[in-house]
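Presented below is the structure to which this report refers.
Left out: one protein chain. Kept in place: all the others.
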Amino acid sequence: MTALLEIEGLSVTLPVTGEQRQVIHDVSLTIGPGQAHGLVGESGSGKSMTARAIMRLLPPGAQVQGAIRFDGNDVMALNRGALRRYRGSDVAMIFQDPRSHTNPVRTIGDFMTEALCRNRGMSKRAALQRAVDLLDEVFVDDPERRLRQYPHELSGGLLQRVMISAALAVEPRLIIADEPTTALDVTNQAEVMAILDEQRRERGLAMLFITHDLDLAAAVCDRTSVMYAGSVVEAQAAERLHESPRHPYSAALSKARPSIDASVERLPAVGGRPLSAFEAPSGCAFADRCPFCQQRCIDEAPALRELEQAMVRCHFAEELKETLAGDFEETMREHA
Amino acid sequence: MSTPDAPAVQVEGLRKVFPSRGRGGRDVVAVEDVTFDLPKGGSLAVVGESGSGKTTLARMVLGLERPTSGTILLDGTDRTEPPRSSSARRERAREIQIVFQDPYRSLDPRQSASRCIDEVLRVQGMSKAEDRRSRIAELMDVVGLDERQATALPKALSGGQRQRVAIARALAVKPEVLVLDEAVAALDVSIQAQMLNLLADVRAQTGVTYLLISHDLAVVRQVTEDMIVMQRGHVVERGKTSDVLDRPQDAYTRLLRDSVPRPGWKPVRRASAAKNGGASQSTMEVPS
Partner (left out) sequence: MSTLILSRRLGFRKGSAPGLGVLGWSSAAFLGLVALTAVFAPLIAPQDPLQINLADAHFAPGSEYLLGSDSNGRDILSRVIVGSRTSLLGPLAVVAIAAALGSTIAIGSAWIGGKFDQVVVRVVDAWFSFPGILLAILAVAVFGPGLVAPVIALAISYIPYSARVTRSAAIRERELPYIEALQVQGFSAWRICSRHLLPNLTPLIVAQATVAFGYAMVDLAAISFLGLGVQPPTPDWGLMVSQGKNGILQGYPQEALFAGLAIVLTVLSFNILGDRISRFYQERG
């Protein structure tokens, strides 16, 4: 299988008050055509910055190492015209807050047809017709009327569906969805995710789905990468991640969420707070919060390595296999 | 004033109408005929999505909003009207407190935790600096902040630490009721778990009553014994949290429950087949 998107050893530093700070450290991931890949992490994990790096939308002054290849082409080396084509028709992005990514004084119709007219060279009339069809496909009622409305007249859920159809309009091969439902109510989230998932499958699009919710990622993705402090600490089949996490952090993340089906006396919570890459200790980034931390974890940074169809960045992944899948809570409670 | 058997919060027939803004607008009924009892030491969740009226309900109970009709009793005393005199305000402050959702904006950026709590205690009439200092130390211990964090400005603290400060501030005057307005919703998963454990500890230690305002059913299950579900201002279902979540009776409660991602969950479009019906309206089409 040839990869559609291939990220290899990506590291990014950003200038903050005069010094370069690490925000992404050695991230590698591969997305095949039509594949959905989840990127899960807490704040500061670098998941959104990874998406920005893929779109080449990093803030000025950012320094990038490593390679990002789309369809075999080096994204970092694209010239102006090629970059416009890449952003305009190869990759589409859906953001967390649709309202801040639309122009409040332009109608939905203007917004949706702009890309079609510019990138596809469509006439205004044809573009409008296409927009109507697209809105219809994401189950927006009365699309003709919606096209005449302004962003503030639409609810968050509806506006996000408009954003999805606008993203689909340019017929991209990869969709990057950055927390597309975080700002929505839970029932709207289910609806928007269902539509996004359906449209993606129908069109055979690849997707990079960025979220803080492991279960949500598992519901719509084939494979999930868990990020912590700017690095991928684990990657494996999305549905297996919950049952058999290989990294203590992924295990902690999935166990820390309370369950809708039962309450527990105490949640297994690791101490400390999620760190950004530049704050992380020099050994294993998770070392100071890990219930299983050994001297080696403090001394030596683990590499991402393969373990039974999973990629994991932990020195003791083999030894912890059973514990993480089963009795992990006990250990964490003792640790706490 | 205090009655030993009276519920901590008793709300009856509460209604709030916001008058229309501008010409031709319709009045907005935010809360319609809400009734509940919250016994002392209990914990009640008010569950709903945006526009359900849950926040308006909480604001009325707190005295930040005047009900259009209905009554609010706190510890058996009528507190329907927002307090006017300064002594009434301080009295209400000792009855009910709040922790807000947004840890970044719920603290005065110019005050450290200890200065903030010191001021609260002074306003409440604790005149001896020594007493205040020991109470602050006690509170910092309850919420798990060290001395450096207690004297740091909010901008030097993480979201979770700020939320701990907010909890300490709310507990400072030993209130009967603590309103948790989406208090863990903005936190990272690992911090959220710490905070939920802290809330359990605080309740065990102080016997405080929780009124949790939330859209997150998993958090509701973890924190509360009873819950009411609100939709567009109305209570659509009420009962023990475990009963309501295990066997939801109302269609909207079922929809809420089924929309929560969990292991093995798949998102399903409402009324998947109906392409021309009202199914894709952004607002819910659920009978209540």
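In this document, chain identifiers A and B correspond to the written order of the chains, with residue numbering beginning at 1 in each.
Definition applied: contacts are C-beta pairs under 8 Å (C-beta built on N, C-alpha and C of every residue); 3 or more make two chains touch, one makes a residue touch a chain.
This structure is a prediction, so every number in the text was calculated from the model and none was measured.
Interface note for the absent chain: among A:60, A:81 or A:121, the touching residue is A:60.
Per the touch definition above, the residue from B:132, B:169, B:221 or B:238 contacting the chain not shown is B:169. Of the candidate positions B:66, B:89, B:133 or B:174, contact with the unshown chain belongs to B:89. Seen from subunit B, the chain kept out of the figure touches residues 62-64, 83, 86, 89-94, 96-98, 100-102, 105-110, 119-120, 123-124, 166, 169-170, 173.
To be clear about the criterion, only the chains that are shown with their structure count from here on.
Each chain gets a centre from the mean of its Cα atoms; for subunit A and subunit B, those two points are 31 Å apart. Contact residues on subunit B toward subunit A in their complex (touch as defined above): 49-50, 158-161, 188-194, 196-197, 200, 215-219, 221-222, 242, 245-246, 255-270, 272, 275, 278-284. The touching residues of subunit A, counted against subunit B in their complex, run 42-43, 136, 139-141, 154-158, 161, 185-191, 193-195, 197-198, 212-213, 215-216, 218-220, 239, 242-243, 252-253, 256-271, 273-274.
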